[in-house]
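What you see is the complex with one protein chain gone and the rest in place.
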Amino acid sequence: MTAPDAVRNGFWDRLQRIDRRWIYAVIWLVVMVPLILPFNIKPTAMPPVSRLFSHIDTMPEEKALVISIDYTPDTQAELHPMTIALLRHAFVTGRRVGMLATSVYGLGLGEEALRQVAAEFNEKAATHEDSVINGEDYVFWGWSTPFVTVMLGMGERITNVFPVDYYGVATESLPITSRIKNYSDIGILMSVAGSSVPLSWVAYAQTQFDVRIGCGATAVSAADYYTYLNSGQFTGMLAGMRGAAEYEQLLADKLATAGSKLTLRRKATEAMSSQTTAHIAIIVFIVFGNIGYFVTRRRKS
Amino acid sequence: MKRQLPLLIVLVVGIFASVAFFIPHPIVRSVDEVFRNDVLRIIAAFSLVLGVGSILRHHFIKIKRKAEHWPFSYITLVALFVSAVIGLFGGIDPSRPGILPTQVGGFSFHIQTLFSNMMVPLAATMFALLAFFMASAAYRAFRARNFEATLLLVAAFILMLGAVPLTRIIIPPLPDFAEWILAVPNTAAKRGIQFGVSLGMFATSLKILLGIERGWLGGGGS
Partner (left out) sequence: MNISTDPWVWIAAILTLAVFSFLYRENPFYRFAEHLFVGIANGYAITFYWHRILVPYLFNPVSHGQKLYLIPIAIVGMLYFTRFIPKISWLVRFPIAIALGYGAGANIPRSIDANIIQQLKATIITRASFADWQQGIWAVIILIGVICTISYFFFSTERKGIIKPVSYVGIVFIMVGFGASFGYTVMARISLFIGRLQFLLGDWLGLIK
C-alpha cells in the first residue's frame, strides 16, 4: 500500500465514505430501543403551549372550541396526538367542540380522533351529563371545498357552509347548532396543520371576523410561525410532537389535581425518550462528519 | 377571445372578491356568499377531474408504451377503480351502508377501513423515510465551513437539545435559551423574510388579476 492509499483508507476516510444504510440502521435502533425500554421524563410546557392551555381552560363556558383538521396522514404522527389532547381537554372542561377538515384526507383522521376520545370518556361516564354525545357536546361538520368558502362562510353561519354534518345529519337539527352558530360563539379555533393553512385562517377568519386562532403545527413549520405568536395573531402554539407532549402533561397535571380517575394513554410523551436518543445521534453524526471532514481536508492539504 | 375572455373573468371576479371585503352592504355580502357557497364550491368539486384525469392519462400512456415499471401502473388503476367503487356505492359512513355491502362476516372493506389501514400507513411511512434521509444528509453534508455555517450548526444543536425533556435535568437553562432563540432572533429573521415573501405574493396576485401574469392560461388558443 502506497502512502496516498494509506491516507485515503484511514479511519476517518472510511468513515466519510460509510454506506448510508449503516446510518439508517443506527437511526432505527436509537428510535426503537427507547420505545421498548422507555425512560420517560416529565416534559415542561413552554410559554406558547401554556398560554394555549390556559386560554382553553379559562375561556367562557358558552364559548366553543373548534378544531380544524388541516393535516393529512403523512404528518399524522406529529399532529394526531395534539388533536387527541385538545379533545380530551375540551371534554374534561365541559367545552362544546366543533370539528371540521379542510382537506378530504383529514376527514378519516378527525373521525378517528373523535371516536377514540368519545369512547374514552363514555366508558367511564356514570351519567348522561358525564357522557359526550354527538350532536349535543360535539359536532363533526366534515369537509367542504374550497377553503375560502369554509373560512369566510363560517363567519356568517356555519350551517350554510355545512348543511349536513360528516354523518349526513342536517346540522340545523342538532342541539349543539343553536350554541355554535358562527365565529362569535367560538372561543378559539385550533388549526392543527401540516401546511400553511393556519396562516389562511389568520388571513380569512381572524382579519375579517376577529376570531382567536391557535395553531398546532409540525415542527418544520413551527419555527416560522413564531412571528405570528409574537404579533399575537396566534394565541398559542403546539410545536410538533414536543408540543403535544407538553400539552398532554399539562392535562395530566390538571386531571391529577382534580383527582380524576381517567387514565389516558399519552403517545407523544411516550415518544420523548426516542426523540432524545435520536437527537443525540444526529448531533453525534454531525460532529463526527465534521471531524472527519476537517481531518481528511488537513491531510489532503 | 380564447385568452381575452378568461383574463376578463379573472379581473372582474378578482375585483369583486377584493371589494367585497370592504363593503358591508347586505346585497354585496349575499352575492358574495352565493358566489362562494354555490359557484366556487361546484367548480372546486370538478377540479378533481384535473388530478384524477392526469393520473389516469399518465398510467395509460405508461402501459401503452410499455415504459419502465409499466406493470405497476395496473396496480394504481385497479386500486383507484376498486376504492372508488367501494366508496361511491358502499357509502362513507359504516353505520349507514350504501347499495354495495362492505362487510363479509367480520371482515370490513369499507372505504374508511381502506383509509385507516392502507392509506394512512402508506402515507405516514413514506414521510417517515425522511428521517433517515435527513440523518444521512446531516452526516454527509452539514459542514461548519465558515463562521455562518458554524452559527447555523450551533443554533441547530441548541434547538435539538432544548427540545427534549432530558436536557432540563442535565443543563437546566438550555431549554429556555432555545425558546429565546425561537422567540427573538428566529422571529426577527423569519419576519424579515416574510415581509419580502408577502409583498411578492401580493404583487403576484395583482399581476394575475391584471392579466400581466398569464402562465395559468397555458399554451395554445389566441
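Worth pointing out:
As written, the chain order gives the labels A and B, with residue 1 at the start of each chain.
Here, contacts are C-beta pairs under 8 Å (C-beta built on N, C-alpha and C of every residue); 3 or more make two chains touch, one makes a residue touch a chain.
As the structure is a prediction and not an experimental result, all values here were calculated from the model.
The chain not shown here is touched by just one of B:Val31, B:Val52 or B:Ile212, and that residue is B:Val52.
Set against the missing chain, the residues B:Val28, B:Ile63, B:Leu80 or B:Leu174 yield one that touches it, B:Leu80.
Touch with the hidden chain on the side of subunit A covers residues 21, 24, 27, 31-32, 35-36, 74-78, 80, 104-105, 107, 142-146, 148, 152, 163-164, 199, 202-204, 206-208, 218-220, 222-224, 227, 230-233, 239-242, 267, 270-271, 274-275, 278-279, 282. Residue positions on subunit B in contact with the hidden chain: 2-3, 5-7, 9-18, 20-22, 35-36, 38-53, 55, 57, 69, 72-73, 75-88, 91-92, 107-108, 111, 113-132, 134, 138, 148-149, 151-160, 162-163, 178, 180-196, 198-199, 201-202, 205-206, 208-209, 216-218, 220-221, in rising order.
Basically, only the chains that are shown with their structure count from here on.
Against subunit A, in their complex, subunit B makes its touches with residues 21, 29, 32-33, 36-37, 40-41, 44-45, 93, 95-96, 112, 115-116, 119-120, 122-124, 126-128, 131-132, 134-136, 138-140, 142-144, 153, 157, 160-161, 163-166, 168-169, 175, 179, 182-183, 186-187, 190-191, 194. Against subunit B, in their complex, subunit A makes its touches with residues 20, 23-24, 26-27, 31, 41-44, 46-47, 72-77, 105, 108-109, 111-112, 144-146, 148-149, 152-153, 156, 160-161, 166-168, 208, 219, 223-224, 226-227, 229-230, 240, 242, 245, 272, 275-276, 278-279, 281-283, 285-286, 288-290, 293.
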